[in-house]
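What follows is one structure encoded as structure tokens, with my remarks underneath.
Here the complex is missing one protein chain, while the rest keep their positions.
Let's look at chain A:
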């Protein structure tokens, strides 16, 4: 038997050591932990441990980073109790999030070795698929284009009616058709993104092609940013917020407990506007009734007060929008009522200054727009000129509402409303259950297969089992290094891979048996077995790979997790069957002096 070259042995040994190293962290259990995010990690940790000790709550250990601190616990119950306490105590100062930490020793992290990331179905949490209302984004764009063009025509002295028609189409009706050329030029320079169509004195502008994509892209991108900021405030460790396709956003919040609050905070558009109030009109019940019956006014619109106490006419013109808000925090006013403190950027500050200077003594409405509703939170009287910083209160906001409003204003409004089109919530107990059952299937499958193969093929069976262990290590290490999320179907894929991987060894072992039966001496039988089975093994995996890749391309979530494990498993099992088991066989039979007289292959 020709010896397996030394360099191949060394290569196999190196790869296996690396695989073991990177697979090792996944073998350590995770421990329940809390993540605290705030100004200073060490200070947070000190404050938290003092609080926990004071309340007689058990905690195990922890570590700190610059702006984060982690506390670990021995039991989930301790973790939850500590979470409730700390979330209350640190409200507004720091974000407290439930999480879990690997108990792997620190030196492993020095190599960059991390435990496999667990999918939501294994760790518990919420998965939302959000659909962005792109039609809204387009409407909004057209609306602002209308305003801009209206102003531009006024400035240039072109008499034109700019109106928004369904489609949406921006129709510019010229008083003097001779000005058509000038009007087209003006539109092209002020809003080049519109595609224009001219027909007898009317210019129609549409949003098409690339420009349309850009507007949608911008809206979805801004929504992702807003959601990221909102989720940051929710107290979730390691959230995922990502675009999916053209107009979808995936939000995954591991370990989240309060899903109702999450939905509320994620789904709200929360656009804030400050507008003038038409007090005379608001005082007239007759006009309110008329407006409620559907009568529309060009300059003002009727809006209800939040909390359902009456209506008020507000200007259609907006003084300042939420886009000008740079910070919002909740607090209280001089009378001790809950209020939200706002800070505006320079543009916003200039506008509010100019408006309030001219309108001292008048009312100003604070309008909150959500998906289908527009409400006036309050309409306080302007007592003096306002600057960049001021506070709003009203509507009988309680502390929680003021806090939530501040959060929403701070994180910005959604550029376009979103709908939850898919939700998958996994409770923490089911997540733990799934891990237990998934691991049970993998371990059970491994033991059954290993016993069967070892019994059937003797020493070569043991070689096959060793290759199976190598396969397990390589697959675990690969998943951990690639950062792929392991899901329950992924764990099932693990078990399935173990069962299917044996096929390669069976092909080799059966081939060796045949070569032996045909009278080949043991050494060359082994060699021929490996050499001739290799091509068949590759062949045998092609179709499973086709299925795996199709599943990956078309599947989502957990199914994709299965596809990843299936495809990677094919790669690792081919490697371990053809290369690793060959090295093991060489170690068993190749080191003997002289010819191999007998092969134990059942």
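To be clear about the criterion, a contact is a pair of C-beta atoms (placed from the backbone, for glycine too) under 8 Å apart; a residue touches a chain by one contact, two chains touch by 3 or more; residues count from 1.
In this text, contacts and distances are computed from a predicted model.
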{"item": "Candidate names \"1,2-phenylacetyl-CoA epoxidase subunit B\", \"Nitrogen regulatory protein P-II\", \"Formate dehydrogenase\" or \"Protein-export membrane protein SecF\"; UniProt protein name, chain not shown", "value": "\"Protein-export membrane protein SecF\""}
{"item": "Of A:116, A:160, A:492 or A:599, the one touching the omitted chain in the full complex", "value": "A:492"}
{"item": "Among A:91, A:139, A:279 or A:423, the residue in touch with the chain that has been omitted", "value": "A:423"}
{"item": "Residue ranges of chain A at the interface with the undisplayed chain", "value": "121, 129, 131, 259-260, 263, 419-427, 429-430, 433-434, 437-438, 440-449, 452-453, 455-458, 488-489, 492, 495-496, 498-500, 502-503, 506-507, 510-511, 532-536, 539-540, 542-548, 550-551, 553-559, 562-563, 566, 602"}
